[in-house]
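All protein chains but one are shown at their positions in the complex.
Every chain is named by a letter (A and B) in the order it is written, and numbering of its residues begins at 1.
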Amino acid sequence: MKQTVAKLIDTTLCIGCKACEVACQEWNDQEFSQGVFHNSYQTMPDLAAHFWNLIKFHEVEKPAGPVWLMAKYQCMHCADAGCLRACPAPGAIIQRENGIIDFVEENCIGCGYCITGCPFDVPRLSPRTNKVYKCSLCSDRVAVGLSPACIKACPTSCLTFGSRADLKFLAEKRAEELRAEGFSAAGVYDGPGVGGTNVLYVLKYADEPELYGLPKDPKIPWTVRLWKGPLKWVGNTIFFGGILAAIVHYLKVGPKEAHEDD
Amino acid sequence: MTNGWTDVSNADVILVMGGNPAENHPVGFRFVMEARRRRKAKLVCVDPRFTRTAAVSDCYVPMRAGTDIAFLGGLIHYILENKLWLDEYVKQHTNAPFLVKEGFGFSEGHFTGWDESQGGYDRSSWQYELDTSGHVRVDPTLEHPRSVFQLLRQHYSRYTPDAVANIVGCTKEEFLRAAALIASTGKPDRTGTILYALGWTQHSHAVQLIRAAAILQLLLGNIGMPGGGVNAQRGHANIQGSTDMGAWNMLPGYLKLPRANQLTLQDYLKANTPRALRPNAWNYWSNTPKFMVSLLKAYYGQNATAQNEFGYQNLPKTGENENWGWAYFFDRMSRGELEGLISFGMNPVANGPNTAKMLAALAKLKWLIVVENFETETASFWKARKLGDKFYTGFASPAQIQTECFLLPAACFAEKDGSFVNSSRWVQWKRAALPPPGDAKTDQEIISRLLLDLKSLYQKEGGRGAKPLLEMSWDYANPAHPSLDEVAREINGRHLSSRQQLKASSELQEDGSTMCGNWIYCGSWTEEGNQMARRGQEDPTGLGLYPNWAWSWPANRRILYNRASADREGKPWDARRAPLRWDGSQWSGDTPDYKGDASPESLGAFIMLPEGVAKLYAADFLEGPFPEHYEPAESPVKNPLHQEVSTNPLAPVFHGEFDRLGEAKDFPYVAITYRLTEHFHYWTKHVASGSELQTNFFVEVPEELAREKGIRAGDRVRVRSARGFVEGPALVTKRIRPLRVEGRTVYQIGIPIHWGFVGRVRGPLVNNLTPSVFDPNSGTPEYKGFLVNLEKA
Partner (left out) sequence: MRGTDLKPRIERFNAAERVAHWMVAICFLYSAFSGLSLWSHRFYWMAAVLGGGETVRAWHPIGGAMFAAALGVLFVKWARQMVLDRDDLAWLAVGHRYAMHEEEGVPESGRFNAGQKVLFWVQTAGALMLLVSGVVLWFPQAMPRALRLAAVFVHPLAAVVSLGAIIVHIYMSTLVVPGALRAMTKGWVRPGWAKAHHGKWYREVAGK
């Protein structure tokens, strides 16, 4: 069993320099586009099919004064991945042994179910290729022992890469430090609703993750669970049961003959 | 930087003011973050805007652009009032005990010696009181009323917290909170550093501002200490190198340019070689003759002999009060006094103040040569009206411009060898990563071929001023394309008889037996080879000095003034943070900023200065021996300290047709221009990734002002100054707080630079707004704090 890898984002060390964004674009050979002004330093309003790593900027008023929160947003590589659950195409989304959720372009059929299944609203459909894309945690780099491009580029060590267990420990320790410094709400964001995420965040205001653009209580949507769970069984029962019932009926009762010529 | 990037991680308190390292020096900023995590260092950020640096700071104080001296003066006052200075350090390592002549004073905005008709000072009343042997009289108790210490106290007595808050626009509580943090480093076992950048240098009183920072750090005993210092973060990869090499109105190694009245080399050396003012001052500049003669030998080789003053007469000399700094030569150009310009890796149309003046000045030239990686605004200045349309209505159309323009494609940094000198003064050698594209040539080839062609033209045709060029030594294996290894070896210098590379500047001679292109780089390329190419990661002191990584000028010294990190007996102020140790016979650790085997008591710690100690009081600058708060040339208020002398009386004023200054009644808002992390100057707008990260020009408008003006996020606004205007979408933000100054609300508007009329993404040139106002000492334009008006476009 390979170790589960993870990325730790210590938002208290993020300076919004966007080095991770450029590194991601360069390593993944993305096309560069031009932005549209939207009253923010943020590169674009949201993730895009050709932009997998976006620092979100939030101006927040706190009692102690203004706060400008910056947090990198990308695929969270959930242990229980909504995209994977929702995906109808075998092999299009895979969970690697090291925990990375990878989209395999050639197997993707572009249905977009993963977009709906994702509690973090991460995957994006490219209108050009009609396939869905997202951060791969640089699975190609990780496979050969390198750290993901964003981690490599980060100048402040806001980003760290390693085994999930180690990083979880570090994150909790850092949160403790922050609490000791007086940030009583500091904590680790680890998406318990999706069995933990392999992208961990240290937040000063962990009680309000939505300030950072993170969902408060991420869960795989219940409609997706219902669809992929009970409904599937009900459906299969109806399909196979229906056919079986017809055979039984035919054998037991047979056709209803009419005297045609009367 | 007095210290270096890696050393920032040794600090206990980091004051970021006049800079925004999180955005503009994100890689260096990692050391700030390290200090915060490792040592629980506190980050104090003082800035008109709540920047990305402010976002990760422990203490943010908003301020009005151009009031930094008031803030720093307030800190000095706070330290003196609350007795928080490091007393032994101040007595031992500064000129606090020095006595100043009778008659020095300051009143109503002027120091003594002001001459209204000359617009300058007679500095004789600022001088020290000397004894019969020519040494300064001192009072070690600091109690003499004419001691520097008492004069300092007196001068800053006006900078009370209330006065500071009233000028700066922050609250008194905010000031005091920051002051308490900063002043907490005035203890032997605590140090604080200051990081600054163009937010401090782009003022009409910039040099005095940095002096104020030095005074503050000296009082707190933070100069020479690991985790201390006054640290300029340089804004280009090699701007430190170009400064060191004298690209700015200097000779290499900070030797002064000859003046017209310095008729002989002797005159020059006499004027520029200081005399020691204390018996224990090493006064290293007393070696000026060795530096200068060795430089002349590098320039003129065989043609430099003792008989011809080593070719001194070949050097151009400027008039006595003449200034050929940037501001001045563009002013001359705008009056048609220049014939041609070679703009080498420089884009004056974009980065000079008052774009219209820049454009008009270039249009007066007969010829313009631009050497660049891209087609810049300067190379295409004649298209401004066409491309920049309405912003340049006052400017001639292409058909009316007679300037003959040449654009020479040059190799970019990755396409050539050479060195980068970073902010830490580390000279780091690099190798070309790939060949230049197309017809692009390396800088040295362009310069050499120009020179060789000029030489042969002079030889063939003769002409005025031929001698300096013809006598210039150009002794390279391939004169048309010298290798930078050869140039670097020449800069280091060598003994001419043995042809051995010099080990250190102490080997320089004034008899013409050594040559050296830049005395402060002596030791960068010795007989052991290229020291700049070293990549050793050893850190014997454990302080992050990395002595075997590249080479740091001078003498591979990582912390300047490091002798001051120890007391009179050589005992470090803080044993855990000692860059130097004295073992009874010599110093070890960092390269000592001291004689290596001189006992701790024998010399003053500041070996470069004739005083032998650091200057709290300095009669060397134009505006006075103590920094005083002056308002920016364009200010919403009269100087609350002295209404009559509101702005820097020494700041040069130009009177050309474009040199207009606005008043608060027409232009009520304070504007500042700055860089964004996503871009590098006017360069990355040509690059895909940079353009993606920040495509659009914008204007940052405080929420309250936007509400007042009915401006919503994204509305197109017009910002107008007395010089011109720009237009773009409004970024309405909480991050620029309105300030209370002299009982009124002052709004500040933020305008990022980076756009222009050529490139992948385009936008207005922000310098269309900025005034041709400069610091009188450095010639740096006042980009922080000028007046504008704002309206919906």
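Keep in mind that, in the parts below, a residue touches a chain if its C-beta (ideal position, glycine included) is under 8 Å from a C-beta of that chain, and two chains touch if they have at least 3 such contacts.
All figures in this text were calculated on a predicted structure; none of them were measured in a lab.
Within the entire complex, contacts from the absent chain reach the displayed chains A. Between the chain not shown and the residues A:I115, A:V142 or A:L170, the one that touches is A:I115. In the complete complex, the hidden chain is touched by one of A:K62, A:K173 or A:K232, namely A:K232. Across A:V60, A:A165, A:A185 or A:A246, the residue that sits in touch with the chain not pictured is A:A246.
Taking the complete complex into account, residues 86, 88-90, 92, 107, 109-113, 115-117, 121, 124-125, 127, 130, 221, 223-224, 226-227, 231-232, 234-236, 238-239, 242-243, 246, 249-250, 253-262 of chain A touch the chain not shown.
Going forward, only the chains that are shown with their structure count from here on.
Residue ranges of chain A in contact with chain B, taken from their complex: 12-19, 21-22, 25-26, 32-41, 43, 59, 61, 65-70, 155-158, 181. Interface residues of chain B, counted against chain A in their complex, comprise 22-23, 26-27, 29-30, 33-34, 37, 40, 50, 52-56, 60, 676-678, 688-689, 691-696, 698, 713-714, 729, 731-735, 737, 761.
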